[in-house]
Each structure stands twice: as C-alpha cells, then as structure tokens.
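Every protein chain except one is present and positioned as in the full complex.
Let's turn to subunit A:
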Amino acid sequence: MPRLNLYQEEFYPSPIQNTWKEFKENHAALMSLYCVIFFIFVMIFGPLLAPFDPLQQHIEFLLVPPAWDNNGDISHLFGTDGLGRDMLSRIIYGCRMTFGISLVLVIISMLIGVSLGAMAGMSKGLRSSVVNHLLDSIMAIPTLLIAIIIIAIVGTGLVNSMWAISLALIPQFIHQTRDIVRQKMKKEYVLAAQLDGAGKVHIFFNSILPNMAEMLVVQVTLALSVAILDISALGFLNLGAQAPSPELGALLSEGLASAYVAPWNIAMPGAAIFLMMMSINLVGDGLRSALRYRLLR
C-alpha cells in the first residue's frame, strides 16, 4: 500500500539553493566542480599524498618514462626528470603551490578590490567618475603585462610576482563591485533602507552584499583562472618562482630543456595546468548561467 502523504511539506528554496539546483543540471560544470574540489584536496593534503620529496634526486633513475611506458617504473608513476626527481611528487607540490598561491592572491585582491569598489560606488560626482575612468584605462592592459612591468621594477622572485599579480587583479574587482553597487543603489529597497535611517556602511553590508555574493563568486572564479595562468606564465619566463621550486610554470620551463628526450616532463605539468584552468573556467561558466537562469525562472 502506498504511503499516504497527508501533510504536504512545501519546500521553498532560498536563492542559493536555487542556484545549486540550476548548477547541478549542467553536468560538465558539476564534473569540473568535483575536479576543483580534488585540486583543493591535493592542495591541503599534498605532503601526505606525495611519494617522495619533490627536491630529492634519485641518481639511479634519470629520465625514467611514466609507469605505463615499457621502460617505465612503478615507483615513479609519472616518471622522473633529468636530475632524477620524481615527477608525481613535483606535480603534487606544484599544484599545491600554484593553486594555493593563486587562491590566496585572489582572496586578498577581492577583499581590497571590493572595499575600494564599494567606496567608489557609494560616492557620487567627480571623485567617483575619476576612479571609474582611471580604472577603465588600467583594465585595457592585460594583467600579465602589468605584472611583468611591476616585476621589472621590483625584481624577479616568487614573492614579487605575487605582489604584482594581486595588484594587477585588484582593478577588475573594483570595477565589478563599483558597477553592481551603483546599480543596486538605485533600487527601491536601498531607498527603503535609507528611510529606515541606515547609514552607508549598513546599507552596503545588509542590502547590497547579500545580492552581490553570487556575482562575486563568478568574478572570483574568473580571477582565479587568470591568477593561475599568470603565476605559471611568470614561472615559465623565469620571472616568478625560480628553478628548483616545484611551481608548475617553472617545471614546464625546466622540462623544455629535455623536451625531445623526455616529453612527459612538459606534458605532465602542462596537463595539470590545463585541467586546473579548464575546470575553474567551466565552474565559473556554469555558475554564471545558473545565476542567469535562476533569475529567469
């Protein structure tokens, strides 16, 4: 006998639950989300997963191909490089470094960018339009170029490249935040909050931020992919992380020396960067369309 459902529970999803429901429909984006979660897992538990120290040189295993090759060795799953360092461990540490640093940089530039953008958006008149046009002109230059210019001034090194990239990312956040804040400030519910006697800070945190959180998530995923690309590009150009450190871009440029003999030395870090970028971009894209369709329905 079927169970009688006398009391129909009505379920009213919140805006965030709605977004998640829409997001789940997009299978590519969902897979990418799992991929991103996997990278975050690797980032946190990397040292426990890696079989060897990334800098340890195994003299008896030079340029061993990956394990699935006929000449491969199962103790070095992804093979070794010219100095006998285990590729798998280096890539795990490399993901940890590249992904982790990008995440930290994006969070820092988000905090700075959002607070500056909020100030620009809430102010009126000449000051606001100066900020706007100055930022628009900076946004026209690619972030990598800005980062290279900053590095040319302060010198090479991982920490300097971190500074450079976070400085280059901030204008985008300011621009987006300013746009949204301006747009929301015209809404009637902000007017209503003003009539309640709310000050500017209160209006920003209580009326605008809840409606901005989702846009921020999208912007963060975009900025994250830009940051990963820039960090590895600077590492590849020897402007960022320097040679022995297992940063994915630096790994690529080291592998380039023995590219013909040992193509896996550039294929593996390249694949890691590719996977990272693709999953983050797909998650961002899925989030954006989920937000759009959520508003339509």
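What we mean here is this: a contact is a pair of C-beta atoms (placed from the backbone, for glycine too) under 8 Å apart; a residue touches a chain by one contact, two chains touch by 3 or more; residues count from 1.
Note that in this section contacts and distances are computed from a predicted model.
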{"item": "Per UniProt record, name of the chain withheld from view [\"nitrile hydratase\", \"Carbamoyltransferase\", \"Peptide transport system ATP-binding protein sapF\" or \"RNA polymerase sigma factor\"]", "value": "\"Peptide transport system ATP-binding protein sapF\""}
{"item": "From A:Pro142, A:Gly155 or A:Pro210, residue that would touch the chain that is not displayed", "value": "A:Pro210"}
{"item": "Touch with the omitted chain, as defined above, among A:Lys24, A:Arg127 or A:His202", "value": "A:His202"}
{"item": "Candidate in contact with the missing chain, chosen from A:Phe38, A:Trp68, A:Tyr189 or A:Phe274", "value": "A:Tyr189"}
{"item": "Residue numbers in subunit A that touch the chain omitted from display", "value": "12, 14-15, 187-189, 191-198, 202, 206-207, 210-211, 213"}
